[in-house]
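Omission of a single protein chain aside, the complex is shown with its protein chains in their original locations.
The chains carry the letters A, B and C, assigned in the order they are written, with residues numbered from 1 in each.
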Amino acid sequence: MIKVLFFAQLRESLNCDELTINLSSDQAFQSVKTLEQLREQLAKTDENWQSSLANGKLLMAVNQTIVDGSQVLKDGDEVAFFPPVTGG
Amino acid sequence: MIKVLFFAQLRESLNCDELTINLSSDQAFQSVKTLEQLREQLAKTDENWQSSLANGKLLMAVNQTIVDGSQVLKDGDEVAFFPPVTGG
Amino acid sequence: MDEMISVQTQDFDMAAEYQALLTNSDGTSNSNDGAVVTFVGLVRDYNQGNYVEGLTLEHYPGMTEKALEGIVLQAKQRWPLGKVRVIHRIGKLALSDQIVFVGVTSKHREAAFEATQFIMDYLKNDAPFWKKEVTNIGERWVEAEDKDVKAQQRWDKL
Partner (left out) sequence: MDEMISVQTQDFDMAAEYQALLTNSDGTSNSNDGAVVTFVGLVRDYNQGNYVEGLTLEHYPGMTEKALEGIVLQAKQRWPLGKVRVIHRIGKLALSDQIVFVGVTSKHREAAFEATQFIMDYLKNDAPFWKKEVTNIGERWVEAEDKDVKAQQRWDKL
């Protein structure tokens, strides 16, 4: 099982805060090995997910550290997708 | 008349806070036109003044603005000699 | 106030934070450090072309603290620092409200200045906070700015 989190305008446009995926049993995700593959699979949900996740500026984190798409996912990971940050 | 002020370690080594010079009537100072000439004339006072005023790092101000030795002096000027500053 | 990093809804007290920076953990005064630099960021009335009435700060709980701790650690490795304090508020904020506090002490002013600026430049790019502003044309998410990316990148060259 991996947990997937969405924040800010991405969370709003998807209308989704959080989602749980079982990489070994959820059929659509069985071939997903890397973070980039997870993003591509999630983008297939519908046109809205497609366009929202296509944003090249989107940041991705695994276990609360920003990483790139080549990161290999493992059971128990906490994955997050979010737009560039604007705090401070 | 010009007023000459000394500060910090220079004030202490000369044992002088302030001195008034009449450029036109004080015989020793009649040929003094510039700040550098004033320094040279003051240095002739004795060996202590000579060595104290010879310090290449000494700063000079006329009317409360730091200037170099070529500054021409005029009646009413406030001249100051002091070591590099150490505030803040 | 013993925590170096706080992410909180409540306001902070600049005077108390300043005093804490000058005080050692045993209550004696921190006389090793001759320089204290602070930064406070506030909600200002005009941003990215519109008048701002207030904002809501969203964050990624857990990651925010981790990101801020990582930034402070980098600063401490780069400069000889005394105390470092970072506070970032979340939730609803009104015009002129305080958003963020960074305070740094050091023996020398240059280290304190640079570390404070470094922490803010990294926070602006790496700490997962997002601002949604209420403006004269309605609500909108604040856009990240290129100048903040450049401000961070210049530290790689120094």
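Annotations for the structure displayed:
Keep this in mind: a contact is a pair of C-beta atoms (placed from the backbone, for glycine too) under 8 Å apart; a residue touches a chain by one contact, two chains touch by 3 or more.
As the structure is a computational prediction, the values presented were derived from the model and not from experiment.
Within the entire complex, contacts from the absent chain reach the displayed chains B, C.
For subunit C, the list of residues touching the undisplayed chain reads 14-15, 18, 22, 29-47, 95-96, 107, 109-110, 112-113, 116-117, 120, 147, 151. Counting the whole complex, the residues of subunit B in touch with the unshown chain are 5, 7-9, 57, 61, 64-66, 80, 82-88.
As a working rule, only the chains that are shown with their structure count from here on.
Taking each chain's centre as the mean of its C-alpha atoms, subunit B lies 49 Å from subunit C.
Look at where the CA atoms of subunit A average out and do the same for subunit B: the two points lie 74 Å apart. Counting partner chains per residue, subunit B shows two or more touched chains at no residue at all. Shown for subunit C are the residues in touch with two or more other chains, of which there are none.
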